[in-house]
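This structure is in structure tokens; I'll ask about it shortly.
Each chain you see keeps its place in the complex, though not every chain is here.
As written, the chains take the letters A and B, and residue 1 is the first residue of each chain.
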């Protein structure tokens, strides 16, 4: 009889939906080493979490994450709540001796992240961070091409994550725009992904200098129900996070990079793009065309060189054997299903999970260094 | 207590997986007017169908579709088996008084299709055909733009469905390459989709002339287990379907069209592309970039006209409110989930389903006329 892994999920908003979908479907497409069981979901608002549990098929629900962590029938804690809660929830899981998965960014700052990593290590618990873009088949392919030496010595990393959902000044002061909850704005939300991809594909960043800007400084206060339109009488509140953060970087291996995250790029919806140029070739990934990877090889015949668009939907591409035939696209949610496979199998076999909290910490160090450089108006080194 | 619709699915291969996935997920993303219940799945091979039922959560299984159709606890029959079985299965569903959904192409020929349509009409049963591409959000958007008059009088339809999975002569003689099972090759498999899209978006086809070709005439016989490699001793068999069918057409509204289906276009994986040119604008859809729709408008300022790429992932686009935020792509399987929503809601409310068997028949008439034109080497009119 196959092993079961009984999951306790904390959070039931956007990421809660993405994770629930992953657990619901992962066993349908992949042959797993254990059966994921959707045991309990946890949230503060009883009615809402109960409804969510019913809809997605979670067997039970909780309103206290500490209680959830302690439940005997829970084998794995998965956290997908706002950033300011990650630290305490991870600590609760650690105390309960449970392996833990956590959404990105790992923490509010390096201090928190370091503590979290120390705790899971001390307790010898498996830990994972949901940098789901690593699980795009096209990104997996990029990694493979790099590991095969097809890019060679890397000179350049060029990464942007562009959105446009708050260009309208009438967009309200959502939690993602308040520092005390979100930690930062586009920086923690979007640059975190870029930094992780750059680290995954190219290596460690050693030095940064950045720029932050909040284009729209006040916004309508959100209604109690979370509605988008602030009521006339409630006035405006201050936006306390960045709208955009750009930075330049140097990598340990000699490459240089530029990064940009913004929510003010009209027409760009989820334009997470990374380009890597090496002495043997180049790669471009763009999430808005997530099934594709562009690859240029200087080793092609001289007269036949060009960026080729690889449709990463062949069985030979990472994760794709489980899905549909070639040319049948996968979408955003599949990145979570793919990562859920690795999570379930890793926990089942008690193997290291990747990326883990050390990746979360490394990412946090870069993010904090950028913010320090913004404040000090100069380059900042990362230890 | 919400109404339930208990589904009996026939077939558990590629389409069986796509439909099962649709039923599993549709209620998670959409607010439905009834609860789809995965009641029973049916297939000839007991062990295989049992395993499939277990994996996907079908409550039971059958090996005889007639028995399935007659079960009291089944409210809807859904057929996704090879083409040569559609007719008899639909008839069994009709006899049992069940609404029925069927994969495309509807039948082996016009005679069968006409009989099927007649039967469901006589029995006053709801019927649907799975032309799933109509449920791409970008296709729904195309329909909307046309209905809004943004394309105007249509001059041209240009449709190709290109694949390359049998370019290799070592690819075996699969069921899709045998006429007695598949009816036709690329024609029924791929042109059926193009014809449906053209009918949906532009209107009826009145006259055709075509060309068919089988590039590779014999192939290794498949092993008993369905493996790809013909065993040494088993030799080769004759390919009895087309590898490609092209045809020209005239539409009732005065437009002209060209169509092409092939499995021999190296590098094209699931390149289902349709372009429509009207006197006010043009549209291009390509399934390999299924989240996008290209739109050209002659009503834009003269100096600012161009094909725009609409990323059809906004809440305002068909079906997308149920899915992820803008710029977060959906994939192939979502077309089935979207169509399942319409199926469940239609059956729940006893409303007409679209597309239905009359669309299946109309499509079949065009397909048969093309084959007749190939044989007669001249234009053939469609009544």
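Note that in this section contacts are C-beta pairs under 8 Å (C-beta built on N, C-alpha and C of every residue); 3 or more make two chains touch, one makes a residue touch a chain.
Keep in mind that what you see is a predicted model, and the values were worked out from it rather than measured.
Student: Number of identical chains in the whole complex, 2 of which are shown?
Tutor: Result for the total copy count in the complex: 4.
Rule of thumb we're sticking to: only the chains that are shown with their structure count from here on.
Student: Just how far, in Å, is the C-alpha centre of chain B from the one of chain A?
Tutor: Computed value for the inter-centroid distance: 35 Å.
Student: Under the definition above, what is the set of chain B residues touching chain A in their complex?
Tutor: 14, 18, 20-21, 24-25, 27-28, 55-56, 163, 165, 268-271, 287-291, 311, 313-314, 324-334
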